[in-house]
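As you look at this complex, bear in mind that one protein chain is not there, while each of the others sits in place.
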Amino acid sequence: MTKIAIMMGSKSDLPVMEEAANVLKDFDVAYEIRVLSAHRTPKETAEYAEGLRERGVKVVICGAGASAALSGVVAAHTTLPVIGVPIDATSLNGMDALLSTVQMPPGVPVGSVAIGKPGAKNAALLALRIFGVEDAAIAEKLEKFREEQKQKILNIKL
Amino acid sequence: MTKIAIMMGSKSDLPVMEEAANVLKDFDVAYEIRVLSAHRTPKETAEYAEGLRERGVKVVICGAGASAALSGVVAAHTTLPVIGVPIDATSLNGMDALLSTVQMPPGVPVGSVAIGKPGAKNAALLALRIFGVEDAAIAEKLEKFREEQKQKILNIKL
Amino acid sequence: MTKIAIMMGSKSDLPVMEEAANVLKDFDVAYEIRVLSAHRTPKETAEYAEGLRERGVKVVICGAGASAALSGVVAAHTTLPVIGVPIDATSLNGMDALLSTVQMPPGVPVGSVAIGKPGAKNAALLALRIFGVEDAAIAEKLEKFREEQKQKILNIKL
Amino acid sequence: MTKIAIMMGSKSDLPVMEEAANVLKDFDVAYEIRVLSAHRTPKETAEYAEGLRERGVKVVICGAGASAALSGVVAAHTTLPVIGVPIDATSLNGMDALLSTVQMPPGVPVGSVAIGKPGAKNAALLALRIFGVEDAAIAEKLEKFREEQKQKILNIKL
Amino acid sequence: MTKIAIMMGSKSDLPVMEEAANVLKDFDVAYEIRVLSAHRTPKETAEYAEGLRERGVKVVICGAGASAALSGVVAAHTTLPVIGVPIDATSLNGMDALLSTVQMPPGVPVGSVAIGKPGAKNAALLALRIFGVEDAAIAEKLEKFREEQKQKILNIKL
Amino acid sequence: MTKIAIMMGSKSDLPVMEEAANVLKDFDVAYEIRVLSAHRTPKETAEYAEGLRERGVKVVICGAGASAALSGVVAAHTTLPVIGVPIDATSLNGMDALLSTVQMPPGVPVGSVAIGKPGAKNAALLALRIFGVEDAAIAEKLEKFREEQKQKILNIKL
Amino acid sequence: MTKIAIMMGSKSDLPVMEEAANVLKDFDVAYEIRVLSAHRTPKETAEYAEGLRERGVKVVICGAGASAALSGVVAAHTTLPVIGVPIDATSLNGMDALLSTVQMPPGVPVGSVAIGKPGAKNAALLALRIFGVEDAAIAEKLEKFREEQKQKILNIKL
Partner (left out) sequence: MTKIAIMMGSKSDLPVMEEAANVLKDFDVAYEIRVLSAHRTPKETAEYAEGLRERGVKVVICGAGASAALSGVVAAHTTLPVIGVPIDATSLNGMDALLSTVQMPPGVPVGSVAIGKPGAKNAALLALRIFGVEDAAIAEKLEKFREEQKQKILNIKL
């Protein structure tokens, strides 16, 4: 059953957002992935966001660049937790997307991760941490992931 | 007949957006003014934007601070020209609102003016310039405004 | 009949400003395109701006990089609506051009779009929205453009 | 039973972080609140973070200013979801805290909200959305909160 | 005989630009001071700039805030040396004025000094250094100024 | 006779500073060019700056990147006019060099031009404008340069 | 015996730099404190820096604002460790001083601390850590300071 929706504002965001998808695959967590734009498909975005909870989706990850309104607009149309991934898609190195994603006004929360691929990967991990609050199996996998990540660093020989 | 809609994302934006209203009053151009939020009243904002053209509104001016999605969302729901006023509403001096307002992705245009009160005043003047394209009376008033503005500067005694 | 003037401060701005021209071609709207600099051809720029309305031009699009004075100077010499396109032409990624274009003082409005090609494309679309206020045919084309743009996104298969 | 831990790096962060606490009170969700610093009490911070899951805490909210390492360090010591609140505590208007909070390297996720009080309020709301994934009562309260928030805006008379 | 023209884009720039005037008074160098705007009085600004050399003015100091086009526009209309003073007149702390003033395209030089009062003072001193290239009396006064400035620091008792 | 000294903080600044040298060659104005660092050869830099006036040099152009102290230090050791060229030599795109060059404290003026090659070219033109205050031949050449520059733009065929 | 020299570029920096002095007093470490400017007293600054080691000074702390050249210039004239304190003295919130202080070119090191009072306090603590490398008494005091600092936080009752 789909537990996570990955959305992105443009097909060109896919190489970044695949980082999130890959983490979810590694954790065997079902997700769906869609291109939907706050600006170019506003109604479809609103409808999609409104239908998410009913379909059993539990967390939404939204990647967007430039004036990155997607995560905020999705958060406006659902009460599910929304994680925003600012994408470096303009000459401003992602600073525009970061401020658009993170500086949400009080009342409509978005949790922003870092700009670009590191952020997309962490968005998936944050979603998994949310599942892990109640799901002991995922919590355990997260511990294992942390341990492996640690070992990778400790095994580096310079 | 209402020709311009002034929208703002929060009541606290009013002192800024009144600058736009005051210019329109000076030019005797009818406007309506509403608080509607891209994030807190997304459906009402969409419906309002969609109904504007039908009601005879010709230009929309949208003021918002922080992750200022309002102008972009309104531009997504109408084909009327949309002018965005970034408002300095956070610790970042309006840079967040500026980038959110101006860095629109291709396909959904917003014309951004300056941050804050100078921008709000210019938003109204830009709307009047748009009317003045076809409306000779407004074009003439704009010329008169320019002349007065010029004289004010030339009359300064230091 | 020429309805739009596209101006740019340097020949090197052409690859960006062609994005605006291409949109206008797609919409069958006549335009003229000129290199004129606020700093290197100030008189010709002023004269050109002053003559625009008389020649039937209705909207001006100005692209410039660095200390991008062009749109502001043109707005100072005409009461037509002026749309500014900040161009990323220096090491500062277009932030210099954005602030020069958008931070106009009260009294002389410029509507700024995004930095670079997305902005140039949107400048043309904003000009078309201005025409579409009165011109039902253009308004209809804009609706069709929006619909096609939407379908392109909805047809993406990931 | 305590479900949320609110941490902050300095007592001076309290006026900001109380915004989060107030939201949780309004939602009748138990929380604990502590001053613990990544830099000044590193061991106690690590131990506290490590003990959170065992004690039944489900989400951690961390507020910090300047080189805001707290949320990242807490995320390094727990697999619970961590929400970071950047606080404007230096001359740099919170940009330092924002970048320190949000730009986490891949592998250790933090969801950052906006700088300062709006962020603190949203941090609590994001935590509540996380609970609302499984807890229908909280999900319902969130819907009610959204409805009230909407009505407040719609009731504004200008 | 007037040797220096001090120009500013708005009367509100006067408290800053008086710092330049005061230095010139201290050095007994004649100056004139005018409010003229690149955007609000473009023709008068151009004519004034074009007439400067003929009237014996040797250096121009231009102060402006926001999209600070004044110094660049003046430099476009004269071959006299132009010194720009960026003024902190918006929410962006003068960064907009600084970039607009200093990032001139190749071919039309402006020498920018620091934002605000320190810059205005230095603009006058830079003008005096320009005179001092040929004028031994001014060069000597500059040496004396430097000596006094040095002594002031060396005499500080903490 | 050498009239201009071009200094740069590092040999790697040469491709930028050659732009200044090339302008001076075109104007047949004698210059000398030296690598001297405020940080690595502080005494030689001080001595060189102190000896400039005596040797008949009239204007100094200083290019430096990173914490660009060169122009300020030279201005501290001479009363000749100093023009600073910020160079983009680090990951910060020249913003570090720009602020180090332009934000001089009151009392020690530097005229900063734009970052990089456009700035270097303009530094030479500003130096020439300084000479042109008294030297009619240079003033005339500057007029001719402006005319040619204008014609180049007017002759562009798009 | 004086072990630390505290320098600052202007008397107005004293309220910031006193934070450093106060830490040293608390640790009973002798220091001297001087106003000397890289730009206004360049020779005295150079001579002072060159004489430090001989007089037994072991670490230099330099505070400066704007184009903060002091720490770099001192580092150019001594091989003692130099700690720079960027001071928020202009409209740019200390970002100019930070970049001028920290972005030193390779070969002449400065260790920069944070902008303003927190930085000044830490500059003194970093100097004490340097002494504590060899001086067991100071190392012990630093441990005690850390312990007290920790207890202060742990004793906070919210």
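In order of appearance the chains are A, B, C, D, E, F and G, and numbering begins at 1 in each one.
As a working rule, a residue touches a chain if its C-beta (ideal position, glycine included) is under 8 Å from a C-beta of that chain, and two chains touch if they have at least 3 such contacts.
Since the model is a prediction, treat every value here as computed from it, not as a measurement.
Taking the full assembly into account, the omitted chain touches A, D, F, G.
Only one of A:Val23, A:Ile61, A:Val82 or A:Met95 touches the chain withheld from this view, namely A:Met95.
Counting over the whole complex, subunit G has residues 19, 53, 58-59, 79-83, 98, 102-115, 117-118, 121-123, 125-126, 129-130, 132-134, 139, 142-143, 145-146, 149 touching the chain that is not drawn. Of the residues in subunit F, those that touch the hidden partner chain are 10-11, 14, 33-37, 40-41, 44, 66-67, 90-93.
In the full complex, subunit D touches the omitted chain through residues 9-10, 37-40, 42-43, 46, 65-67, 69, 72-73, 75-77, 90, 92, 95-96, 99-105, 107-108.
We adopt the following convention: only the chains that are shown with their structure count from here on.
Subunit D and subunit F have Cα centroids separated by 51 Å. A straight line joining the Cα centres of subunit B and subunit F is 43 Å long.
A straight line joining the Cα centres of subunit E and subunit F is 18 Å long. For subunit A, the set of residues that touch two or more other chains comprises 10, 37, 40, 66-67, 90, 92, 102-105, 107-108.
A list of each chain pair in contact follows: A-B, A-C, A-D, B-C, B-D, B-E, C-E, C-F, D-G, E-F, E-G, F-G.
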